[in-house]
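All protein chains but one are shown in place.
Labels run A, B and C following the written order; every chain starts at residue 1.
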């Protein structure tokens, strides 16, 4: 089997998690780790038997055939373009960029360079959501009529993060826009969004919301609701349900254990996972496996850059709707 | 204990159900049954040891202290006013009327006559929803942030019903508007609604929708979502959830039994109840018990006529929003 | 429809509950109430529009066609015989008697008098257990291999009750022996039982156990386990499961509501019902409806007196096994 030699760009928390998953794939070798904090690059490189490199060193290495980009959001588009020009296959964490213009120039470059690009919309690879999708595709509930998505972080991000996040809809709901498109098999045509600052005054002070509800419709009349928040005290609230002509599919939260205690105080069972690292551990692992499998077989990976662009377009429409109080046509 | 003598106005399916519940209350006697179909009145009267009467006979009987109105929607306001003028306490099935103007004149009459009026928003008395409300009031999840309501009938109504129904939002969602107001402790201030005709072409031909999504916000920033449909193939989909600062309260569907079968085909458990008669059997019983208790103690019953009016106002706003594609300020 | 005129013998807690269910059946009239406490008989009779009578008055009334016996256990056999001799149809709460000899003479009298006799093994009429039985009979799990029954009271009985109870196996497990026989479609052939006094020292002082485990086998090799206790702090623990060649059927406890609260402390859901009055409300109602339907149609009611005898035989075998430490052949 072909050995794929990777450069890992970004050695923060998510980078380390992805690197561990990548390195565990038998025909993958991570040769370079790049990070603007040299110690971070060195530390991660050491655990991987890799070298801490700068971006030119990594991309200039002819042996490197692929890169994984897990750096901060504002660097994604630049690194994607650099990697594309160097002819590397690219896996990049979501989003491509927070602005549509930059996304479009970036994707044009990727297209011109004709390299594979996969965006890390990990929900598609979650075993829960993928099982729901398989049942949907198998016709268990017939034609889709209504999709409800719950996406609530357990706890708000640190104060410094919000201003660089792009706002709730571009940061968190971007995943849900992709999930909705993936399940619908059809593009949303109207977007209506409301937002409130109920959770953390600092988020409001930074000009953002922490509680949001988005309603979308499609040309064929399907409805999508996204319920989102920066806080869900009981844990990471990640649920999906789809109503169709023949019934209801639901993917619930994933309890940490099946243990329950029945006492005079009630029947108490396990909380769900608390954050994306544990909740989506399998999804993160499986999305990289899928990417590498595409490299093995020469097939095109998905979600694509275009999926990234279309999800951002919905986030921008949600922002516009929230600002105007009107539904936005997409 | 004071004996309350009732006239039952309306002897159709819902009338029979209410009459059975009312007659089972020890200090209640149903003396008259009124229906525009004489045989219906006679048949129900016979099972109750009551007399089939016309409206004047029933309301002219000095012994009668209370009426229960379960006739067709377009007669509610007239019967309420007649009963009010006759000085009777009134329980009326929802809605007061399908038009705001008629609701307002009707409630003015009730006010002038100074009689008690209770509207049959039975969800408030459902043991599931009432238990959720008690936990909410007890502070289990702190301040409310987000309410999600599911209201889906198992099967669409017969074709002839739709034109007289007032439309999906005035007919079905009216319950959800009341539930939302009851849980919020605050009036919704914006309403946005979308609707589709996905379930039954005849509903569309009658100018109505069968699939709806309503988003509301309040002045303090709370969000409410109502997911509704004329069809839910697996049964009557009646769920509530409330997210607050400290957690999530959920009231699920009520399975008919706890029996599950685990076989090679999966783990199969019981469907929920199929219609409002069985699903809300307890709620229907408890709301009349509450009404009679108010008569016993001379306290004012709720939900009130004003609750009926405010729910209708939200339904009208939803209709306006759907027509204009804009959020409507209430 | 024939009107059935009943005498109610026994006006205690269970008597009142049965009387309410019986009186709600349209073609039933309770004409006499008999109790050794005259005030109890009078009070119940008043709510039923019946007369407080002595046993001879009740059984001597030619209009009376049926009796329901809910008096204390030690009087069951005498009242059954008296009613049988008077030619009445008989519904009697379990057990027929606590000793096999008296059961046998009593049943001989019933047989000689050729009157219908139904014993109140209410579990057979519980909608949960009946639904499980229907699935079992429908072949959902194929041939039965293993039955597990949980029967735990929420709280121990008052101290004075234990000495008259016949002991845990004859008092509580008698229901489970009947349930096992009903599900097996085959008689148990060996019985092994262990018992402990873990819950309440007064129970031990009265010579009884409060915690028991019974294992039975049948000639064809099926296994039955009964797990029982006088205490289950979280509520009335009433569960059934059956393993067969094609899978597992389970009937769980019945939560009072479907409401759950997810907070940092866990996911807390509703406790099950606390006692037999609420847990088996439907079962008690349905068993009398079944009895009256047999009277309507002239068919033989079940569970029969013979079912009562065979359940007692298993309880006696369990007692013998506990005393000897050996499995007992039945």
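Note that in this section a contact is a pair of C-beta atoms (placed from the backbone, for glycine too) under 8 Å apart; a residue touches a chain by one contact, two chains touch by 3 or more.
On a predicted model such as this, the values are computed, not experimentally measured, just so you know.
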| item | value |
| --- | --- |
| Residue touching the undisplayed chain, where the options are C:233, C:275 or C:300 | C:233 |
| From C:15, C:120 or C:247, residue that would touch the chain that is not displayed | C:247 |
| Contact partner of the left-out chain, one of B:220, B:263 or B:278 | B:263 |
| Residue ranges of subunit C at the interface with the undisplayed chain | 141, 143, 145-146, 148, 152, 190, 192, 194, 196-199, 211-213, 215, 217, 221-223, 225, 227, 229, 231-234, 237, 243, 245-248, 325-327 |
| Touch residues of subunit B, complete complex, unshown partner | 233-235, 255, 262-271 |
| Absent chain, residues of subunit A that touch it | 127-128, 131-132, 135, 140-141, 246-254, 256-264, 270 |
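In the analysis below, only the chains that are shown with their structure count from here on.
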| item | value |
| --- | --- |
| Euclidean distance of C-alpha centroids - subunit A vs subunit C, Å | 58 |
| Between subunit A and subunit B, centroid-to-centroid distance (C-alpha), Å | 42 |
| Sites on subunit A at which at least two other chains make contact | 233-234 |
